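Only one protein chain is missing; all other protein chains are in place.
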Amino acid sequence: MSEEARGVVAEVLAKGEVDGVLGLREDEGAVGPHYFRKGDDLDSLVLSPKYALPLVLRWFRLHSPDTRVGAVLRGCEERALVELSKRRQVDLEMIEVIGLACTAEEAKECGCVNGSPTNVMIGTPTEGLPERREFLALPDADDGARLDYWKAQYSKCIKCYGCKNVCPVCACEVCMMADHGWVRGGSLPPKFATFHLIKAYHMADRCIECRECEAACPVSIPLTEMYGRLLRDVERRFDYVTGADPEQRPPLLTTLMDEPILEEEEEGGG
Amino acid sequence: MTEDEWEPKILVFCCNWCSYAGADLAGVARLQMPTHFRVLRVMCSGRFKPEYAFKAMEQGIDGVFVLGCHIGDCHYLEGNHRAKKRFEVLEDMMVHLGVEPGRIKIDWVSASEGVRFQAVITEFVAHIKELGPSPLGGGR
Partner (left out) sequence: MRHDEEPRIGVFVCHCGSNIGGWLDVPAVAEYAGTLPYVVHSEDNLYTCAEDGLAAIRKAIKEQDLNRVIVASCTPRTHEPLFQATCEEAGLNRYLFEFVNIRDQCSWIHMSEWDAATEKAKELVRMGVAKATRLVPLDRSTAPVELVAMVLGGGITGMTAARAIANSGFEVYLVERRSVLGGLLNRLHKIWPTEESPRQLLDGLEADLEANERVHILTGTEMVDLKGFVGNFDVTLMPVEGNGDGLDLKVGTIIVATGADEMKPDGLYGYGEVEGVVTELELETMLREGNLPEIGNAVFIQCTGARGQRVTYCSRVCCMTGIKNAMELRELYPEASINVLYRDIMAYGISYEELYQRARVKGVGFIRHPKEEPPRVETGPDGKVRVTYRDVILGRDIVQDVDLVVLSTPLVQHEDAKELAQMLRVPLGQDRFFFEAHVKLRPIDFASDGIFLAGTAHGPKDIEESIVQALGAASRSLTFLKAGQVLSEPIVAVVDEDSCIGCGNCIEVCPYGAIELKEGGKRGQVAEVNPGLCKGCGTCPGACPSSSIQQLGFTDEQILAMITALANGGD
């Protein structure tokens, strides 16, 4: 598929509607982002492994706001771009998405349910993706088994920050997870109620379920089992879907008048 | 401390204009209630961030209660709307985590509702007593 991609990128560059194209390049065995310009040798352009290009696109808004840039993005990356746009980190007007459809194998590996980008130019959208995500069955909450499950999972954490660093929608300069006022320093595993739950709360209205955090986690914590469940809650309560409409405001920023709570919460015993 | 001696430790965020005034009014009226809660005054319930609940519960606080102005009455127009929305997510997270969502609660008490303050506090304290020590607090 890389060959197809090179052709598409060359065509886009030739048309001249963008000043250059952001994609991945293989250089002496290492793959990283590269800005291809018209006339550049495209032989080094590759499509995998996945690399969160949306965060790289922030560079253009900051340093070269007049540059029109094409970007080879997968479906999840396009959704991440939408979330970054809502948070004023990229300028969608200046970005042309060159949609890359994941192969059926890739989609399966990611457990993808959200599918291809809007405008697929490379590859063929995979048909028959599952309609909704199948979550792992969590242990029962009543006897504490569910909390024990999470404690066991989170206690594997070695605080490498891989989940944060790889996340295409984590855009902060300074992270609360690295602030000792919030997360007590000097011990492993980190206190999970602050370290992991703060992250989970911040993901509730922005995670686009690329599951890169899980792929990056060296100890295989099922992070998006929590994030994904919260996303479904937010969708149910506020009719809000991340990564879809750049104009839809994150529901935690709006009032009850703008977006009322659709489903009253169950009566907590308290 | 043994299980028998356990007494709940409860943090209550009160907004300056409504619920804190309602709490004061309960005092002026000498309305008696359990001692286990401590009020932390903020200007608006919109100041509450769910991250505080994580920090509190992680350190052994057994319940977090946020009290603001009734919807429509917020001194700052809509701060309580934000607080309410943040709480929705927070409560959902507690469910998925396997922590009783009743350990965190948001409610409204106006400046004239001393009686209501007494009622919601008494009920919350009783509920936390029923639930027992926070399973998020280390060392318990």
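Order of writing sets the labels: A and B. Residues in every chain begin at 1.
To be clear about the criterion, a contact is a pair of C-beta atoms (placed from the backbone, for glycine too) under 8 Å apart; a residue touches a chain by one contact, two chains touch by 3 or more.
Quick caveat, the model's predicted, so the values are computed rather than measured.
Within the complete assembly, A:175 is the residue of A:175, A:216, A:241 or A:261 that touches the hidden chain. The residue from B:9, B:105 or B:127 that touches the chain not shown here is B:9. In the complete complex, the residue from B:18, B:97 or B:128 that touches the missing chain is B:18. Summarising the interface, chain A meets the missing chain with residues 58, 61-62, 87-89, 171-176, 179, 181-182, 202, 249-250, 252-254. The omitted chain makes contact with chain B at the following residues, 1, 9, 11, 16-18, 20-21, 23-24, 26-28, 30-33, 35, 38-44, 46-49, 52, 55-56, 59-61, 72-79, 82-83, 86, 110-113, 115, 118, 137.
As a working rule, only the chains that are shown with their structure count from here on.
Those residues of chain B lying in contact with chain A across their complex are 50-51, 54-55, 57-58, 63, 71, 78, 81-82, 84-86, 88-93, 95-103, 105, 123-124, 127-128, 130-131, 135-136, 138. Within the complex formed with chain B, the residues of chain A that make contact are 138-139, 141, 144-150, 176, 182, 191-194, 197-198, 200-201, 204-205, 226, 229-230, 233-234, 237-238, 251-257, 261, 265, 268-270.
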